[in-house]
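The complex is shown incomplete by one protein chain, all other protein chains being positioned as in the whole.
We call the chains A, B and C, going by the order they appear; numbering starts again at 1 in every chain.
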Amino acid sequence: MLNAGVIGYGYWGPNLVRNFMDCEHTSVKKVSDLDPARLTLCKTRYPSIQTTNDYREIINDSEIDAVVIATPVASHYPLALEALKAGKHVWVEKPFTSTVEQGEILLNEAEKRGLTIIVDHTFIYTGAVQKIKSLLDEKQLGNVYYYDSVRINLGLFQHDVDVLWDLAVHDFAILHYLFGKKPAAISAIGKSHVAGRPENTAFVSLMYDDNFIAHINANWLSPVKVRQILIGCDRKMVVFNDLDQTEKLKIYDSGVVLNTKDNINETLLGYRTGDMLAPKIPTTEALKDEVYHFVHCVETGEAPLTSGAMGLEMVRLLCLASKSIKQRGAPLEIK
Amino acid sequence: MLNAGVIGYGYWGPNLVRNFMDCEHTSVKKVSDLDPARLTLCKTRYPSIQTTNDYREIINDSEIDAVVIATPVASHYPLALEALKAGKHVWVEKPFTSTVEQGEILLNEAEKRGLTIIVDHTFIYTGAVQKIKSLLDEKQLGNVYYYDSVRINLGLFQHDVDVLWDLAVHDFAILHYLFGKKPAAISAIGKSHVAGRPENTAFVSLMYDDNFIAHINANWLSPVKVRQILIGCDRKMVVFNDLDQTEKLKIYDSGVVLNTKDNINETLLGYRTGDMLAPKIPTTEALKDEVYHFVHCVETGEAPLTSGAMGLEMVRLLCLASKSIKQRGAPLEIK
Amino acid sequence: MLNAGVIGYGYWGPNLVRNFMDCEHTSVKKVSDLDPARLTLCKTRYPSIQTTNDYREIINDSEIDAVVIATPVASHYPLALEALKAGKHVWVEKPFTSTVEQGEILLNEAEKRGLTIIVDHTFIYTGAVQKIKSLLDEKQLGNVYYYDSVRINLGLFQHDVDVLWDLAVHDFAILHYLFGKKPAAISAIGKSHVAGRPENTAFVSLMYDDNFIAHINANWLSPVKVRQILIGCDRKMVVFNDLDQTEKLKIYDSGVVLNTKDNINETLLGYRTGDMLAPKIPTTEALKDEVYHFVHCVETGEAPLTSGAMGLEMVRLLCLASKSIKQRGAPLEIK
Partner (left out) sequence: MLNAGVIGYGYWGPNLVRNFMDCEHTSVKKVSDLDPARLTLCKTRYPSIQTTNDYREIINDSEIDAVVIATPVASHYPLALEALKAGKHVWVEKPFTSTVEQGEILLNEAEKRGLTIIVDHTFIYTGAVQKIKSLLDEKQLGNVYYYDSVRINLGLFQHDVDVLWDLAVHDFAILHYLFGKKPAAISAIGKSHVAGRPENTAFVSLMYDDNFIAHINANWLSPVKVRQILIGCDRKMVVFNDLDQTEKLKIYDSGVVLNTKDNINETLLGYRTGDMLAPKIPTTEALKDEVYHFVHCVETGEAPLTSGAMGLEMVRLLCLASKSIKQRGAPLEIK
């Protein structure tokens, strides 16, 4: 039984507590939050959980094996560092840290002590992303042309991070997991429409050495919610609509066909539009699978799919994207 | 009765012929096309129309008042110039011309002779765009934050123009009509996934002197068709989904609310999510209204909403966008 | 070349004229209508077509081979009878006639003279219905359980027929074509909400000797338009949504699974939910195919898929449904 302590019972914390309580291999011993109302809510729901406004009671509890950090990004680094130093495994919400340096220090600390860091890039554990990954691994889609993600809604303005760090980070993680290749350059354009606040609207392009291109449209100020990713390949094309409860994934047998006319010099472009298949996708909550994965990694010492090292890569990209925004979208090389 | 001759009976030509035939103030006397099969189709449908493979028979026909040009973009300029020189009013498909210079010559020629040029930016004549324009004119939406357009589908590869010139041009026209202000800079990223072909995927950002930003996602290689424009304003937000037959326009009473906490230094951001209204939109075919508008402009000498001058502005933007694509998205100033 | 005369240029007439003009084997010589405005519209569109307010000019024209009747139902019988007596092939809009007797007389008349009658049950010629038919013929779906159709919208109130005769008739035709078996009993409930008008809302159930059941929900007073048919079978299930432009047909690999528990007396019911396939459906306009089919039947003497005899069966069912409505839904046997 892995005993967890959860720091932060705000927006995402309750989902973490619920899944750590539901899993038969884990339990939540303590929850901390600065807001007493949140602690009361937690206590009402789970009378068995101890609540506190001092996170140190979690970090110093020798019965707690893992610390789950669901607080604003700026606090990820100090909290995770304290937890690691106290010998705890760490589950951190995404994005991992505010800077590359912070991430590197945490990685070193964990490695030194043989502790596990998992960064909660939940999307990687969804049935849909897992299915796309297997389609790619089985070479069913062909060469990939583009990745086009729209991730918009009337979202909570974050205090400390902009819409890129909040939403586009999901796509950075999915791209990393699905294609495993590093972009060559990044260009990002962002706007803040509320004085003194971080960017609420951003458009990011990731350019790769081959012809592949990825684009992300992230927006906290959209009246409608869209969570749609298109993946265009030369054999098939995939649409992942996360809001469609029953047909999240659609695989189109469509593409471009090159015909050679009698006159050999003239190539005709035609279209192949064929059937569409919506494969059955497991409906397990991704977070549930991720909790089991975390337990497995803690026990075996294996690196999580979304390890600290992977989370650090994401922070590297986010920092570069933020830099491009300041230069009004100038493309920046990635070394 | 305005007598028209139509050059080009390919993809769009039949719609033009049908609308010029349906209108009681216009008639089509002749249609030309290089493909005999297209002429046979035209003749079968409209035995009263004369068909020819030589466009000069249209331009030289003294009974023809207006020449409608629905041919590949590269031929717009020479055909329009001949038509103007023959004293004909001209209806040209969008985009107007291939270069700014061509457009300027046509404009001069038309002005010199007192002839009307209309560029067929059809979207301007849709009930939805007209409705948005009136909402803006009546100050119902508040300050505009962003314009976000997704215009993707499995489209016909054009031989002579890229996806920007084919699809993004619609948004350039809508932006010009709705907001009437000139962007300060433009950044465009594009990819061609078929060797030797123009860009089939492009992302364009138009930056303005105020905080307004416009973004266009144009793609000929998408498995799904999307035609959606979001317009985010501080009082209301608009979604224009052109594929929704019954609720093309949705107006959301949603936005950001700034609250001042007791502690005066702390500003809280909240959301206002309210009712959504889908106003009734006239369902008249835009092309029908545009034909009437053309007749009116020819008779009165008034400039069309989508005049040659307006079409020239669009070509200017397109050329600049193409230039930015070559520089991998580098933002270019617009003077 | 089959020369047609079209009686009635109201709602559906223009579609018929357009398709008879587009087809290279047919042409429209004359169109008649009682409303001069409709004739003007027709003449403007097709200067080559003669228009008249006297349908007899069509029936008496020796150059006309086929008469197309697109008038209110009550006039189908007298017009078709005159046309047959004049030796013309006949295309009649659905429903065929107002009474069974009328249909029988027309059938006799056509048979006696070797003339073709086609009743325009257009749905039979759609790619979707043709695809479902082939799935059934190939035994891909298994035993059929139910047919459930919702056919509602804010529709034109017909003067002479109720919503059953206007909308449910489509399902009667599709059921007849797909399953080819006769219902054993029919029950229909209908309501008129506008005084002195025919029923605008109706619910019909067709019960068969085996366990199959068909149900139709037809409504002229719905704020939303729905055109959806579910076909539940034991191996697969089909959804035909006629308003979905790209995925009209969805085939679900879902159904009931019977498991036998260890305890042999206990049968467990489980569900199989599998992939969904949206097969590519030809997008040809059904009316176009129907015109070609009509020409073929006239030339060869073959009976159309939607022959007069088939149309008569539909009228028989409609009459019985109307009778059940008067008895507040009492189930009536079909002999």
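Basically, a residue touches a chain if its C-beta (ideal position, glycine included) is under 8 Å from a C-beta of that chain, and two chains touch if they have at least 3 such contacts.
Please read all numbers here as calculations on a predicted model, not as lab measurements.
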Sole residue of C:13, C:127, C:183 or C:232 that reaches the chain not shown, by the stated touch rule: C:232
Touching the absent chain when the full complex is considered, from C:91, C:177 or C:252: C:252
Residue in contact with the excluded chain [from C:213, C:305 or C:334]: C:213
Contacts of subunit A with the absent chain, listed as residue ranges: 18, 21-24, 27, 40-41, 44-48, 224-225, 243, 245-246
Subunit B residues touching the omitted chain (full complex): 247, 273-280
Absent chain, residues of subunit C that touch it: 145-146, 148, 150, 152, 154, 156-157, 185, 187, 189, 191-194, 196-197, 201, 203, 205, 207, 211, 213, 215, 217, 219, 221-224, 230, 232, 234, 237-239, 250, 252, 254-256, 258, 267, 269, 271, 273, 276, 328-331
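Quick note on the criterion: only the chains that are shown with their structure count from here on.
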Third chains touching both subunit B and subunit A: C
Gap in Å, rounded to a whole number, between the CA centres of subunit B and subunit A: 38
Whole-Å gap between the CA centroids of subunit A and subunit C: 52
Intercentroid distance (Cα basis), subunit C paired with subunit B, Å: 39
Numbers and ranges of subunit A residues touching at least 2 other chains: 273, 276
